[in-house]
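What follows is one structure encoded as structure tokens, with my remarks underneath.
With one protein chain removed, the remaining protein chains of the complex are shown where they sit.
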Amino acid sequence: MKYFNLFSSVLITKGASRVLISDLERNVSELQSLDLYNLTEDLKLNSIEDVIKEYDRDSKEIINEYIDFLLENEYGFISHNDWDNSFNPLSFDYDSADVINNLFLELDNFSVLHKIRCAMDTIDIRYLVIYSIRQLSKEELEEIDFIFENTSLEGIEIYCPYHDQMNDSFISGLSDQSQRIYKLVLYNCDNITFSTNENLKFSLEYTKDHITIKNCGIVDLKYFNTNNTKIFESKNYNSCLFKKIGIDIEGNIKNCPLMPDHFGNIGNTSLEKVLEMAGFKKYWNLTKDHIAICKDCEFRYICTDCRAFTEKTHQNKDGLDTSKPLKCGYDPYTGEWSEWSTNPLKEKAMKYYDFKIDK
Amino acid sequence: MENKIRSEERNKLPLNFKYLNKLGSKKSKELNKKICYVKCEKFQTDFMTRVTPFKAFTRML
Partner (left out) sequence: MILILSANNDFTTNEVIKWLHIFDKKYIRVHEFELFEIKVIDKKILLKSQRNSFYIDDINSVWFRRGGIKFNRLQFQNESVNKIMNETQFCLEDYVIKKLESKRHINKQSNNRTNKLLILEKAVAVGLDVPSYFLADNTDHINLGKTITKSISENIIVKSAFDDFDGILYTSIVDKQEDEVFFPTFFQEKIEKEFEIRCFYLNGKVWSCAIFSQNDEQTKIDNRIYNYGKPNRNVRYTLPPEIHHKICILMTELDYNCGSIDFIKSVDGKFYFLEVNPVGQFLGISDICNYTLEKEIADYL
């Protein structure tokens, strides 16, 4: 008798209409049918021969094709006489040596940066994401990087408006001077005065659009990530808000700068104190498995959640908003994507958040 | 893929030198190019690796 063993680094996530196969060693995911899922479940309980026996002649061929597909992609292997039980399942626990993974700052005044720098003496922050509402000069961009010189901050990404001084020497000079900036996004960029050369220390993106911080929360295929850390995190914690801290334009400290609840102001309290405050971490443990609709979606562990903008339809007994993210256009029951902002069902929530409804 | 080493040496070398492999490939060199190191006083190193984050922290575009 032959037995099929799925490799432990292959995660099959069942959705309402399809399954997603995520390969945690090759960092890719692919969509497959529910039939394939049912087959893999069957193969956990029965030998290959017994599984094939259950099907009629026509289906047998399909079953064989599916098994070939699983073997060809090295999603599993065959053992004889029994399943090979010496291989242990992967643990999906998530444990990371940081206090804050990322700080999302809406920047106007640089004094906030110095406050964050001071907080880093006691708490480790890994990444800093800056959304600037105003233009930044080369000196200012360099200063941002310089403030975090020699700290345990691993990287900085900056979203700021484009201006016409941003030419090649601006960009390459910044790349030479900076250490921690790994991503620079220029918005309002209707005119390109720089060439995008590949030898920069950071990735450079630009867009014509006027980006406001309220744009955040978009759910799209391009934002899905398949890797160990991502999946371990989303299986155990909220995939956007866990170990995140936000500071809005007024200095209010929040879990994310776009959420309503705030826990003091950077001017009169410390990040460390805020982390201890009741309610600050209330969304940290809310996983996609407990969010309406997302819990039936095959993308739920590679998708990143949003609690700042939701459909505002569900609440759990602890008063947490468990509705689907507003800016997701995917329907796991039909398996189809559509434009979220024109979905009539979302109109009420959009009005609540003051989003323009275009028809 | 003949290596220079065996012809340069006057003394005999162990046989496995004949099977010397190239270290890395073009691809791994490209990957290495992206690795940046930063200094970190707290961890007492001049070589903290700047690792690209495992997910997008914000989604504004």
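To keep things simple, chains are lettered A and B as they appear, and every chain counts its residues starting from 1.
Methods note: a residue touches a chain if its C-beta (ideal position, glycine included) is under 8 Å from a C-beta of that chain, and two chains touch if they have at least 3 such contacts.
Quick caveat, the model's predicted, so the values are computed rather than measured.
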Options A:69, A:87 or A:110, residue touching the unrepresented chain: A:87
Touching residue (missing chain; options A:41, A:54, A:74 or A:276): A:74
In subunit B, positions touching the absent partner: 1, 3-5, 11-17, 19-25, 27-28, 37, 40, 42-49
Residue ranges of subunit A at the interface with the undisplayed chain: 7-9, 25-26, 74, 77, 86-93, 95, 97-99, 124, 152, 228, 232
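In the analysis below, only the chains that are shown with their structure count from here on.
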Geometric centre distance via CA averages, subunit B-subunit A, whole Å: 29
Partner subunit B, residues of subunit A touching it in the complex: 102, 104, 124, 127, 129, 131, 149-152, 154-155, 157, 159, 179-180, 182, 185, 201, 205, 207, 209, 211, 213, 215-220, 223, 225, 227-230, 233, 239-240, 244, 304, 306
Of subunit B, residues touching subunit A in the complex: 36, 38-43, 48-61
